[in-house]
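Note that one protein chain of the assembly has been removed; the remaining protein chains are unaltered in position.
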Amino acid sequence: MMLYRHLLLAQLRGAMQYRVSFVLDVLSTSLITITEFGAFALVFSRFQGLGGWSLVQIMFLYGMVEFAFGLTDMLFDGFDSPTFAQHIRKGTLDQFLLRPANLMIQIFGSSLSLRRIGRIVLGIGIFGYAVIHNPQVWQLEKLWYLPFVLIGMGLYFGGLFLVGATITIWTVDSTDAMNLFTYGGKEMMSYPMGIYSDWLRVLFTFLFPVALLNYYPALFFLGKPDPFGLPAWMPFLAPIAGFVMFLVALKFWQFGLKHYQSTGN
Amino acid sequence: MIQVENLCKHFEIRHRHKNSWAVLRNFLKRDSSTLKAVDDISFSIQKGEMVGYLGPNGAGKSTTLKMLTGLLVPTSGRLEVNGFVPWQSRQKYVAQIGAVFGQRSSLWWDLPTIESLELLQHIYKIPTARFSSNLEMFKKLLDLDEFLQSPARSLSLGQRMRADLCAALMHDPAILFLDEPTIGLDVVAKQRIREFIQQINQDRGTTIILTTHDMADVQKLCTRAMMIDHGKLLFDGALSDLQNRFGGQRRLIVDFEEPPTQLKLANATIISQEALRITFAFARETRVAELISALTRDHAIRDLRVEEPEIEATIRAIYEGNLLSA
Partner (left out) sequence: MAHSNSCVHLTYSSVRLFWEITKRSLQRHLTYRTATITGLITNLFFGLLRASVLLALLSGSSSANGWNAQDIVTYVALTQALMVVVSVFGWSDLMNTVYRGEIAAELLRPTSLFLFWLAQDIGRSLTALVTRGISIMLVCYFVFAIKVPSSFGQWLVVLLSLGLAMVISFAFRFIVNLAAFWSPDARGMARFAFIALGFASGFLMPLRFFPDWLQHVLALTPFPHMMNSIIEIYIGSSDARVIEILGLQVFWAVTLTGLAQLILARATRRLVILGG
């Protein structure tokens, strides 16, 4: 952990040498969230609601995912498939392996996409606004569960990044396919699951536990009934789903590394 | 220190096809062949030795080096370095080795060099006292002061190599692996790096294994050379032995006082003649004294000298002519 801190601070010192471009980066990534959510909110005013959800209710979903995804994306930048593909190609992965320190900590410490700060802050903002305007959330026993939901999402997305990195050991063409699960999953989670066709919803509830991560918890926080009549404990699967995903990803990662050490690049 | 027995590393090469029908067929039936990058190599290296590891591109040098440093797992064979099987206890093992890959820097691109070294102190858990005494020493030996505060990205190639050498040695490794440490450097910078490597080997008893294409590196540094090609170890011994065995013909260059007539020498052939200078080539085992006395008996000679073949030429001849395997 000490080492992780040292490595991150080094990254920060490096990034701070390019102050102007750093500020521009933060602002432009913020602008992505602003235009995406802004476009949705502007259009929303023309309509009566989205599958029975009001704008502030959707903001609860949207803000939560934006925050959790932004934070994970920032921390897991070293595992993001384009970054990791560079580690392999430029031999940095070999450098890491030549050092007597935990490999994953070195990769975590190798890059930190600080520019995501913009998305994270906006995510918190949108989420905070939603919490204020949804009085159903204001219960201590509900708020106590919130960190677990966020951790579950973080683990899930972190696991996806880990899988994406591992795939690049075999092929660098995986970026597009992985985007489907990372950014696609995030996009999907930003809106209530009820709006998607049944097959899509079932697929992303039971095979990929996307719906478990924030839709069911949101139903619980917002006091909304489950339109699909699934058991009442569904909202509490989020941390478990995230944990299982991360564990599976970790196994895959170890398998990939073993392959890397037997073939090189 | 290093024990290698029957080491092999084979890679599966999958053939890729352009048209989609072949791709489909490929999917059903794997079409592949085996590349023997390292093929049944055995050697051992004692503590404090300085060994040059030679071979043309793609001969298996870096595959061997990767196995020795624990980056690659061998297909078969035994490999033990300093009491460790490199890839099995990676973290413990790599703490005792240093490695510099000439083409790649281990420094943090955007950080001042000194900060990179400080980060390495944390990674290798180097006690502060040892860190500072090592730093003092390397600062002097490698003249680091002039660029210690500059980020790695702004260093010249020579400076970067000096910094990387320092970085690889801060934790007092027992073994140092150098992959083309002088590549791309000018003559002065090369000389400086060589002197430093020599000093480290002498003062600290560090075992050093280096791969290079520059024969001068080997000539000036190594008492022992190993040569590999097509995955096989072709030669292992003193560099002078290599020269003696494969050096080919020596040359005798003679300047005559007047144009020689009826010039004939047993055991030597004329390979060039310009004005009064004639160059003879003769086999390694031929005695030079005999040649000279034969010459001076019949001719007036102003000057003469004997030339050893250049090591570069010998090596080239080995690579091209497969002298060793024949």
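Lettered A and B in written order, each chain numbered from 1.
As a convention for this text, a residue touches a chain if its C-beta (ideal position, glycine included) is under 8 Å from a C-beta of that chain, and two chains touch if they have at least 3 such contacts.
Because the structure is predicted, anything quoted here is derived from the model rather than measured.
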| item | value |
| --- | --- |
| Among shown chains, those touching the left-out chain | A |
| Chain A residues that touch the omitted chain in the full complex | 20-21, 24-25, 27-28, 31-32, 35-36, 38-40, 42-48, 50-51, 173, 176-177, 179-180, 184, 187-188, 191, 194-197, 200 |
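Simple rule for what comes next: only the chains that are shown with their structure count from here on.
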| item | value |
| --- | --- |
| Whole-Å separation of chain centres (CA-atom averages), chain A against chain B | 48 |
| Chain B contact footprint on chain A (complex, rising order) | 2-3, 6-7, 10, 13-15, 17, 90-91, 94-95, 97-102, 106, 261-264 |
| In the complex, chain B residues that touch chain A | 11, 63, 66, 69-73, 87, 90-95, 97, 99, 101, 103-104, 106, 108-111, 115, 119-120, 122-125, 151 |
